[in-house]
Structure formats: structure tokens, C-alpha cells
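Shown here: the complex without one of its protein chains, the others still in place.
So, subunit A:
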Amino acid sequence: MTPRLVLSQIDKSFGPLQVLHGVTLTVGAGEVHGLLGENGAGKSTLLNILSGVFRADAGRVEIDGQARTITSPRDASDAGIAMIHQELQQVPELTVAQNMFLGASLRHLGGLFVDRAAQEAEARRLLAPLDPLIDVTAPIRTLRVAQRQIVEIAKALRARARIIAMDEPTSSLTPKEFDRLVEVIRGLQAQGVSVIYVSHKMDEVYRVCQSATILRDGRLIGRVELPQTPVATVIERMVGRELAHGVHHGFARERVVLEARGLTRGRAVVDASLSLREGEVLCIAGLVGSGRTELLRLIAGVDAADAGEVLVDGKVIAGGDPRRRIRAGLGLLPEERKRDGIIRHRPVTTNIALPAMRRFSRFGIIRRAALTARSEELMRDVQLRPLDVARPIGSFSGGNQQKAIIGRWLAADTRIFLFDEPTRGIDVGAKAEIYALIERLAKEGRSILVVSSELPEVIRLADRVLVMREGRIAAELGPGEITEENIARHAIPAA
């Protein structure tokens, strides 16, 4: 039988960074196929190529045995492919029916007017077998996430999709809602629709999928038939041996440098307290949305806390202004570097100098020569490639941008580094360099807080781990207790 979908030998690069190397994926008709891999393995890129958001540099797409060229979302839709993103792409103010017919509205009176009644009837018909309780005339914003997801699936069926890709569909679902989603997926299967299912959660993948493709660092690791292959084997192939067994080095000393007491912001972070020692690497683990990033931003003073305080060297830092925290020795390295970390048109030198501009000025004038010399010294030390500090920072790869931002805080004599997903979007070689740099910072007596979703990364780096769950710190794991099972056990909310 011809498979529903064959992607073969897909290559994709972003600038200097190749993110997919000859990846192949096959999905049968009516099959639910898992796409597995760590963050940065290339899953999202592959899905974006399938759905026409990105163009592959090389490779073939075949649907039901026919070669297809997909260069736009429109092509993908015409080929019967629908994508359900993790962040649902809906217009909150429009109704369920309007969202389902966005860009493909039903018309009447000579095509001039949208036929709302017809749209609503059709939406109701499509939603009936999925979730008859959804009111098609309600604005999307009034629906729960699980319902909005169902609406997206109904929209895919409206467009006669034969292949539906779901990117982390359960990241904000309750276990009960997940059960409902499984039923819906079984219904799709019965109609012969193929599903590509991306998830980190092994128990879900084993429950939903019949087979899976494993990616690691943009390369195809293999295809597995699911009930037969043990979980341990799948995880081992996902993370790769060298990272899973990366050796942890600890440099923690006695003195406490940073304390947070009772930090609270809405329901995102509730009564979070922690302390960090000199030379210590403390990792904050937890599911996406458990409040880790929010906690880090409260500590950095980027967001204002409703309650609680931050102490450096035992002294309370007043005010929620990032500048005061920076002066006290803290520095935040955000997850979304492009959005929150860099001024992309400006050279590396400027990006390094921003927090410490006064140090590089005399009589109100910037000493360019001194700034360039110091930048080069720092960047040689962290092995920036290419070592050209006059180049706009936006032209460097993710790993090198991260090195430059580490240099930014080194130049400001920062003692407490707050890393949010330090290796997100960074390829494997640069990852090892970033780990080595973090370990070196610790060895030099700097203290490091790391938020990470990658468990091997946590195990590699952490002296101690805090696990967050639903805005609270749910557990603390000391040496000897830091295992994937322990972290997962505390991270997942009780049903």
C-alpha cells in the first residue's frame, strides 16, 4: 500500500546553521505517527516545511505516491495538509464558525457577502462528532484551550485535510481533556486521516501513536514501531549517549549570594523561594507554563512582583527595575534571544557594552578603542566565531549570539547569571561549548540559575534542581536525586 505521506532527504539551513540533514519521514494512511526529538532536534522545522511556512533547501514530498511541491501554506492546504500549532493560530474576537472559515468564507449574493448561516451550519455539522457542546457563534476567546484545539481539528476537516500535524497538542490540557483528544484522534484514524503527533511525553506517545520517527540535532535517527520498542530505547535514541552521560562537575561553595523570598506574580508564580550559593549551578525544571521563566524574570527585575523580595549578599534589592538588579550583580540571558536578547543591527561591541556603558566612556564619550579591545578579549575567550566584534550581532548563529550575551554580562562584572533555556535553538557542537562556559563561570565563583526543559541538560549542569509545578516550587532535588524520573514525577500535575 502506498504511504499517505513520504518526506525524503529534506535539508534545511538558516544562514550558517544547518538544522535538517537529509531527514526522511513516512506516514501511512490512517496512521498516527509520532515525531520525537529534543528541543532543537528539528521537529518544528520539519513541520513548518510540511505546512509550507519554510521552503526546504533539498528533498522531496510525496502524497499518496504523487510528488508535490509545497512552497506556501496555500500549497500545503491544497495538498490536504493541516497543521495545528502549539500556540493556536486563531483570531480571539471572531466566532468559532468565522475562525473555521477564515480565508475560505462561504459566500452568497454573487460572492459579495459572507453567508454566515451556511458557515455556522457547516461548522456545527463538522463539530458534532468531535464536541457537540461547542457553540459555533461564540467568540473563540470564550473557549477553553482544549475546545479551541477541537475547533482547529474541525477546521482541518473542513479543508478536507488528509494529513493533520499536531505540535505538542497536550501542553496545556488536563488529563481528562487529553482522553477526549485521544478519542478525537481515533475518530480521525477511522476516517483514514493520518496524524503526525509531536510530543515530549512518552506515555502519551505510546498511547496515541503506532509508530514514530526520531530526530536528533537535525538528523534522522530512525523509525520505530511503537508498542514493540521499549521506552528506554526510544529515549536513548532521542537524547544520544554523549549528552545523557555528560559528566557533571560541581564547584559550589558555602556562601549564599542570592535569595528569593515568597516571590509571587498573579497565578504564574506563587510564593517561590530559593537560595543560590557562590559557584553553584541551580536548575529550575518543570513543564512549559509551570512558571519557570516568569520566576527568572521576577528575580531579574524585568517583571514586577506582587509580593516577595530578592536579596543579594543578604541585602534586599529595592524596586523592580532591571537596572538595580544589574548593579547588584545579576544578569538575565533570555530564552528568545532574537526577541529579548540582542539588538540585531548593532555590532557585537555595542551589544556587549549596553549594561556597562559607563565603564567604556570617559567624560560622556564612548572610548571605542577600549570597548573594541575588551570585546575582542572577551570574545576570544568564549570562542566567538567568526571573531569579528564589529559585525552586527544578528549575523551570527544562535550559539555565537549566546556567547556574545555571556560576554555582555562578563563585561559588566555580573556574579549571578540567570540563564533561560541556555541552548534553545543552538546546534549540538555549540551546546557543548555553552555547557563548558557555564561550568567555567561556576568554577570562577559565579553563581548560575538555569531554567531548562531539556532533562539531559539539567542532569549535566545542575548541582541542585528545583522542580516547578503550576507556579509553585514543588520539589528540591539534591545530589544523587537528580534523575529524569524524579524530575518528571514532581513536574507533572496530579490528575
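Remarks
Rule of thumb we're sticking to: a residue touches a chain if its C-beta (ideal position, glycine included) is under 8 Å from a C-beta of that chain, and two chains touch if they have at least 3 such contacts; residues count from 1.
Convention: contacts and distances are computed from a predicted model.
Entry comment: the absent subunit's protein name, as recorded by UniProt, is "ABC transporter permease", drawn from "NADH-quinone oxidoreductase subunit A", "Tryptophan synthase alpha chain", "Carbon monoxide dehydrogenase" or "ABC transporter permease". In the complete assembly, the contact with the undisplayed chain comes from A:I326, out of A:I326, A:V382, A:I406 or A:V450.
Residue in contact with the omitted chain (choice from A:K201, A:R391 or A:R472): A:R391.
Residue A:T350 is the one among A:S194, A:T264 or A:T350 that touches the chain not shown. Residues touching the missing chain, restricted to subunit A, are 300, 302, 322-323, 326, 332, 334, 339-347, 350-351, 353-355, 357-358, 361, 364-366, 368, 372-373, 376, 387-392, 408, 412 (touch as defined at the top).
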